[in-house]
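Missing here is one protein chain; the remaining ones are kept as they sit in the complex.
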Amino acid sequence: MATATYTSMRNVCMVFRIDINCDMGESFGAYVIGCDNEVIKHITSANIACGFHAGDPVVMRRTVRLVKANNVAGGAHPGFPDLLGFGRRDMNLTREEARNYMTYQVGALRALCDSEGIQLQHVKPHGALYNMAAEDPDLAGAIIESVKDFHQEPILLVLANSEMQKIAEEAGLKVAREAFADRAYNPNGTLVSRRVPGAVLRNVNQISDRVIKMAKESKAFSVDGKTVELGRVESICVHGDNPEAVNIASAIKTALVKEGVQVRPMGEFL
Amino acid sequence: MATATYTSMRNVCMVFRIDINCDMGESFGAYVIGCDNEVIKHITSANIACGFHAGDPVVMRRTVRLVKANNVAGGAHPGFPDLLGFGRRDMNLTREEARNYMTYQVGALRALCDSEGIQLQHVKPHGALYNMAAEDPDLAGAIIESVKDFHQEPILLVLANSEMQKIAEEAGLKVAREAFADRAYNPNGTLVSRRVPGAVLRNVNQISDRVIKMAKESKAFSVDGKTVELGRVESICVHGDNPEAVNIASAIKTALVKEGVQVRPMGEFL
Amino acid sequence: MATATYTSMRNVCMVFRIDINCDMGESFGAYVIGCDNEVIKHITSANIACGFHAGDPVVMRRTVRLVKANNVAGGAHPGFPDLLGFGRRDMNLTREEARNYMTYQVGALRALCDSEGIQLQHVKPHGALYNMAAEDPDLAGAIIESVKDFHQEPILLVLANSEMQKIAEEAGLKVAREAFADRAYNPNGTLVSRRVPGAVLRNVNQISDRVIKMAKESKAFSVDGKTVELGRVESICVHGDNPEAVNIASAIKTALVKEGVQVRPMGEFL
Partner (left out) sequence: MATATYTSMRNVCMVFRIDINCDMGESFGAYVIGCDNEVIKHITSANIACGFHAGDPVVMRRTVRLVKANNVAGGAHPGFPDLLGFGRRDMNLTREEARNYMTYQVGALRALCDSEGIQLQHVKPHGALYNMAAEDPDLAGAIIESVKDFHQEPILLVLANSEMQKIAEEAGLKVAREAFADRAYNPNGTLVSRRVPGAVLRNVNQISDRVIKMAKESKAFSVDGKTVELGRVESICVHGDNPEAVNIASAIKTALVKEGVQVRPMGEFL
């Protein structure tokens, strides 16, 4: 398999590359959320909200400019049409609805990127749309159709080891597989539900250690203390919604660089 | 002046060309408005609602497909973020808000056009946004900035004889000037307010006669019975929101063709 | 059991009473849906949309006035916050969200009823909220809490034979059980999914016959041709979203009256 060979070659060369992605531009009108101006310094790819679950056209342009000014790559972060629920509540859309809601949002952001002279690097669905699609082939199919709606196809950021990943790869999309820096994994490689105590890690050193394992060994630690094979991971997802999260993002980047891992936008090595 | 020369040349050649535009795709979710499937047969350019004042992503794609299947040109019809008021209520946006709301909506539609393999021909602001911008240089400026946000600039459809027209021409935009088939004009060339009795014409023959005068002589009749110089007009706006309106659209096209006027999408002769 | 005794007594007296309910006021801004002015003549209780899935404050007041002018009883028809999906898409709200979304909407309508001098007779959740609550005890609990938020408790309209009915009765609410005039039933008394061919009946005579059976014998016909015990039914749900539906509503009322069934608002006999 091409990927395996590629991985082996990379191990031989001892060149490790990883992207760090974070949700951004989730403010809305008078409402401010996230520490975008801080977290931008510690990431390589920004997932920019597109107005359905968060963000608005003014915030979107400002975020595109912020991304550009910091030499970070920008991607679209489309969500369910549920501002009230921040896109975190399951909704049962038809495939036609899901595809078009995606294309609408991504197209809106792409126009702002075009206008500011940056390229749309990737697409990462948000919240419940992301979680549902990770397991629902129909919704995954809608997302794939939407990515293909764009002639210059953006990279699709997917949960490493998920159904979504397999379906997207089979469909021939350019895919980046992501792992979560601060989330506990089940033994089968899925994420432990946020409702379970211990699902979200807080210890900076522990998180940094895990991220290095993800980047260099493609492994995560499961809640039962064993390691889980994630397969190759091209991006690490961090959070930036509070000062503590910004510190974690900063620590992760520092640790990766110290370990010799090249931290670069996914579009540069995919 | 270039335009005058061009007009003279055209008079010499006796070739008259005109576009007929109509608002479309204004349905929303379960709500249906307009007779799109009928009116599409009698027009050459469709102004497709973009989800703020009307329309939704699913309706937008269906409308793009309808436009393509009928060999009609498609344009964006962005409006104020006021679905409840159908974009017909004045809102005092900042210039930054207006520009970005426009670019967001036009970008979303352009993505759907790209995906379906048609070109985005033009942009026509909707309702209160259109009316306010016709007189407000700041809002007109925002609209112009938004059109320039697109590398392949769409044509901007403007009210013939308005401030908006002048400002857009000075800014170097490709502009199409439109006249209204079924609206009474004031002696100064502006539209009579809808609230005034007689502002909206209903007689098919009368409307057809006026449209021919607009297309061939660049003139409108004012409410006081005199003629008003509109300057060159490249497009006639018709309505399609009820069966009667569809009949009017049909009659206008038939009358124009009978008079030897070429009825074609504005993008083909601008 | 009180209900059984009551039913027996009624059989002895040979007095049959039934309410006919229909969704109304689902227009929104410039969007018109439903034939409210026609269907109002053939029903006794109107479920008035409250602005989340459909309806707006202006439409709501007009509908309250229409209800009053036609001596029909009015109730609240709250739905999910999903205008784009007309409240027909499942959403996984928390109990706290569901309760408060309900109370907000019902409170808004009650204020308009107060202002127009009519009483709020009942509450009937809409679409996906109704369907999900029929089976989900947690969501049913949220709805019950919301009804109890009102000192003068409105009647809760529930699907006859559902979990929702049991939970609401156990909670001590005043409940009206409804059956659907034009929907096929499964042998276990649930509704056949709309996606199954034959789920929605169209034959006026067939529908009228069924409704009489529902009103006088508390029975429905299942898709396999057998009868299904629904238990006592106090209201029949009809639709009014197209001219054919209005004819069905009219035929149902005429048939019931002809059979000697008293057709009256549920609040008059509950």
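Going by the order they are written in, the chains are A, B and C; count residues from 1 in each one.
One rule holds in what follows: a residue touches a chain if its C-beta (ideal position, glycine included) is under 8 Å from a C-beta of that chain, and two chains touch if they have at least 3 such contacts.
Computed from a predicted structure; not experimentally measured.
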{"item": "Listed residues C:G34, C:G51, C:G85 or C:G240, member touching the removed chain", "value": "C:G51"}
{"item": "Chain not shown: contacting residue from A:F86, A:F150 or A:Y185", "value": "A:F86"}
{"item": "Contact partner of the left-out chain, one of B:M91, B:L201, B:V223 or B:L270", "value": "B:M91"}
{"item": "Residue of A:I33, A:A142 or A:V158 in touch with the missing chain, whole complex considered", "value": "A:I33"}
{"item": "For chain C, residues in touch with the removed chain", "value": "51, 57-58, 60-61, 96-97, 100-101, 103-112, 114-115, 149-151"}
{"item": "Chain A residues touching the omitted chain (full complex)", "value": "28-31, 33, 54, 56, 83-86, 88"}
{"item": "Touching residues on chain B - with respect to the absent chain", "value": "81-82, 84-85, 89-93, 97"}
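Simple rule for what comes next: only the chains that are shown with their structure count from here on.
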{"item": "Computed distance of Cα centres, chain B from chain A, in Å", "value": "41"}
{"item": "Residue list for chain B, restricted to those that touch at least two other chains", "value": "none"}
